[in-house]
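The complex is shown incomplete by one protein chain, all other protein chains being positioned as in the whole.
A, B, C, D, E and F label the chains in the order they appear, each numbered from 1.
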């Protein structure tokens, strides 16, 4: 039995023990400092986030902070255990490999989360759009209500609220930067004189331009014959307005141009069919 | 034959043996503590889950707990064997590599499971929608019945129950946050006076607004000429109601506006065809 | 020539040899025990599977068991060879690397197999649907005939048998949980009085409700004007029945509502076309 | 110059040399045995394959066997070289890394080959379909002509031969297991009495059932009004036959039901259009 | 200054130097042999390829051979440098890691190249189709002009040449193996007697069968009523011919069956429309 | 207690301590220099970027610079800590592995960011298009407003601003390099003489060519009969203009060619329908 304790009594073993005890104490102190630093950084980060509201409201941020603190703390504990085992000469490759596989699976699964945050950062940073802009992205269009690091919230005209993970946003179309185009296509009969029709339309369009002069950027202009359809000649009228002001103008143009054609006696044709017997 | 036992009799070997025996005993004790800690954590986690019902009902949670316990226990056993072999000087790289490949295959396969849980966590955490909201996600729309970490359950209007893995949910459209738009398009004949038709429609719409004043947020308004169709002028009427109250209003508007046009003698046209001989 | 044997005669070499012989014998014994344990576990697993029929019928299970046993046995043999070579001081990195690449290729290829089993486990565990339910998944709808860990078998109404790998199943729609909606759209002419038509339809629907009272959950109700079509006013009638009982009700409603309109002299219109000369 | 040979003359070097010579000889002997074992296994495997015809005909198998033998032999040669270099103290990490990258590229490229074989194995093992069944898989339907580990061959009704890599097969629809549904939709005019039409159709369907009684599983039955179309009332008749016997029944039903309606004077309508002036 | 050269003067250093010089010389000799072997193998491979024309014509093969030789030679040079540095005690991990990342990027990029060759090998090996067959693959149909390890060349009926990387080829449809189906659908009026029409068609089809007896495998047969259309009864006639001989038969059948119906006074209907006033 | 301090008093320990102290000081000095160098490089890089405006305006660049500096500084701190721990004999594999997994997840997430920059670099470098060109890319067409390393900004004709991540840009279609084609299809009646119609059209087209001679590259030319439609013969006229000048020419051609046909009395047909009784 003394044989059992004998190797533990040798001076080399005791030296080795004390030396490693020193190392372990050092590791523990280092870990303690690291945890303090980590806590501090997280606290400061969240204080900033709370001011800039990037991650949403205060209550949710509180939850997220607690979560981050636990992850950092347990992560450091895990590494301390591994390092202490390593100091004691135990091979920790198996533990690291096991953790690695779990980490890999989580890493793969978290991939789109990371992509959300990276895309979100650049979206905010590069100022593609701001809260209040009318944009189209990821197949959804509407007014931007919130821009976060993980999601962007858009409310469309029907009142529906779309919550889009930022990684889904690739091409962004911003309707609030610059002018908007109003486009009205008018159909007239093949038997009418095209030049006269254009003249009538342009005159009426000029009238409309005066009424809408506050939002119009470029006055409506008859472009010409856009298509020779199966029963009608298609004449196109376009104008440019301030951003998002094109729809009322289009509606007014449609009403007025139709009236002008009626008054001038120019036929707006129904689809024609030639009957053969 | 004595030659065989000779190396095992040398004092160095015996020292080495006892030293390692100490290490192995330490590993075993450590593993025991770890298993106890793991069990405790799992028990506590499931006690919480059971209260918050995140993973479903009690019976299923019990099964899941037993499963988690086995995985943790066998995982620790596996690492203990590897560490003991390592202490005895056996090269365990081959075992770790073999386990690594199996782990990798499982990790890849479990990828969408991990993504389910991460997405599920953020969905619940960020409060995109709650049980009872009418949402559309992953091409499916309906009332949210259950929100879990792995799946979300939606029941649509036809009574069908849709079970959606959370990783399939990207863009979420929530219909229960804010007002809803009611939209009715009315067709009138080209030969009618548009201004008079608009007047008639607006008057009737005002009538309807009074009857629906409890759910209406913005009273119905005739927007104007939305389209000049091949046989008809399309006039659009919109209103805003409380969330999900737009459908009864739309139905009433359709009935009443049709009646108002009939009474005013304004023609609702059939598709016209001009016959040429 | 004596020079050749000389190093093998030194006492250090002999000590080294006997020491390693001991290690090798230990490895072989350990492997033997492991194989026995593995066999036992596989036998027990398959005995359970056979009872719960998760992997199909007995004969196939027998084949699968033999296969699993070979894989486990050869895998352990392979690791034993590597460890013995390692003990003898031969660098086995090249063998492990070679095996790793083969393993990686197999692991990638087996990815969807693993995903099948993980998805299958959760599907069975979370009780999304059971054998006999009418579900829709992976673009296929029908009665579930079998639920396995790897595949789910669905028979559709046309008698066709669909075998779906579980990894293909994401969103599951279950029609057998809760009530089903019956929906009938009736077209009436623009010249008819809508209120009277609704009255006639509701009266007849009430009649039908009495006959179907065993399966009806919510009696048929005329919702109102669903659409103002080009030649017809569309009136919608809905009811709710027990799960999957909606089709006979819909068929009866169609027949009876058509009869009621005929009797009341309300016209069901053909598509109208206004002819202009 | 003697300085150059001096280190090679030292007894330690010579001992080291002879010791390693022993190791190398051992490696070579081991490799020889492994190659013999590998050859034996491959020979046996191919003898079995040839009997079960899983990999196709004899001549191709011969080619495949020669290929497998070369791969195994050269693979073992490659590892022998690495181990001998390792024994001689040369760092072989660079060679392993180079081979690893090539192996990785090949492994990625071979991914779908591995998936073919794994899917093929389960397809044959789980008995989803057998040679002669009429199946639909990977967008292709027809009679299965061959089932291999890598590909499945289907001949469709047009005589075209489809060769499908097994990895392309996910959802399999088997038409040869169970009964098949025959479905005939008959259109009648809106002015006809639905109940009388159903009676006439059912009577004729009963006649047909007698003639087809050998293949019919469930006699044809008039389900009722399936749709109220724009110009016609759609009445559905269904029956169930033995697998793949539904098409002749459908054709006969179409001919006979049309005849029965003609005889009873019930109109089968053309698309109607109401002309308005 | 003597201090500087002192360590290089010690006998241990000199021994170490000479020992390693021996190793380096061995490595260089081994590399030389390997290059010679590699050259030989490549020469032989290309001599074979040139005979079987798998990689295209002689001039291109020459270019490819020179390229392969350079890659092999530079690869071996690279490994020799690494091994010599390793022998000299320089840590080469950084070089290997750098090469590894470049190799990985190239490996990923070359993935589809490897897949081309693997698929190409199996395509040629398994004899799915041969030069001259009419196949459909990767959305392209035509006569196979060339089958290579990397690409397959197909010329379609319009004379266009399609060059398809083999990795794009999954499902292959071969039209040249077995018989082809000729299918003609004939429309008759609802007012005609179906049985008489079938008789007339079958008689004419028998006539055609005699004229085409050299290519016909199964004589044309009237299957029966395939559809009850909105204005016509659809009657289907099918036949089977030798591979790719179905089109002339179909054209002749169309002409002759139309003539037969005309002669028998059976109406081929125009789309009917019932006009309601 | 003296036992505890004893190993720290041994001269070997003290030597080891001072030697490592030297190493640590060296590492710290090296890190300091590296940070200075890194700062310098970043400053210079951003000074250049600011001049070339590749990353946008000055304020954003300032933010990006601060961010880059922190990443570089913290990265070097992290490596210094690892190296110091390594010098002190602490096993840092666990820390590296942890960092590796985080790095991997970030690396995967940043993948499309890297691809943006690489694609952006080549787009700018290879001069596919420049600011002001009219291009189509990633399904969006318009005038290029900005070309950055990460995104390209395009404004379309409707005034909408599209912001496209460069990784979304694969095939680029540039409309501003070379000439543009004007294409007008004219329909004439089947009863007209085609040769005469072609003559009339060519004459009128020559007239138009004179008026547009400043933008026309190839004068309009009547190609011939492009299609024999169900009611009309389609005659195609094409011309080539300077880039993006084709639309006014097309509009004028449509108006003038229609007029020419009217004058020559050549009928532009309505869709014809043969009525059979």
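Criterion: a residue touches a chain if its C-beta (ideal position, glycine included) is under 8 Å from a C-beta of that chain, and two chains touch if they have at least 3 such contacts.
Bear in mind the structure is a predicted one, so any value in this text is a computation, not a measurement.
In terms of the touch definition stated at the top, the absent chain reaches E, F within the entire complex. Only one of F:15, F:130 or F:263 touches the absent chain when the whole complex is considered: F:15.
When the missing chain is restored to the complex, the residue among F:35, F:64, F:96 or F:209 that touches it is F:96. Contact with the chain that does not appear here is found for just one residue of E:112, E:136, E:202 or E:242, E:112. Across the interface with the omitted chain, chain F contributes residues 14-15, 18-19, 21-23, 26-27, 75, 78-79, 82-83, 86-87, 92-93, 96, 99-100, 103-104, 106-108, 110-115, 117-118, 122, 125-128, 170-175, 177-181, 183, 190, 194-195, 223-228, 230-231, 233, 240, 243, 271-277. By the touch definition given at the top, chain E reaches the unshown chain through residues 3-8, 10, 13, 56, 60, 63-64, 88-95, 97-98, 101-102, 104-106, 108-110, 112-113, 138-140, 150-151, 155, 157-165, 168, 185-187, 231, 248, 251-252, 254-255, 258-259, 268-275.
In this text, only the chains that are shown with their structure count from here on.
Counting hops only between chains that touch, chain D reaches chain F in a minimum of 4. Annotation for chain A: without this chain, the others separate into B, C, D, E | F by the touch definition. Least-squares overlay of CA atoms from chain A onto chain D yields a rotation of 155° to the nearest 5.
Two copies of one chain, chain A and chain B, touch each other, and the residues they use overlap weakly: the shared fraction of interface numbers falls below half.
Comparing the centres of all chains, each the average of its CA atoms, the largest separation from chain C belongs to F. Rounded to whole angstrom, the centroid-to-centroid distance between chain A and chain F, based on C-alpha atoms, equals 18 Å. Looking at chain A, one finds that residues 92-93, 104, 106, 108, 110, 112-113, 231, 270-275 touch two or more other chains. Taken as a contact graph, the chains are arranged in an open line, each linked only to its neighbours along the path. Pairs of chains meeting the touch criterion: A-B, A-F, B-C, C-D, D-E.
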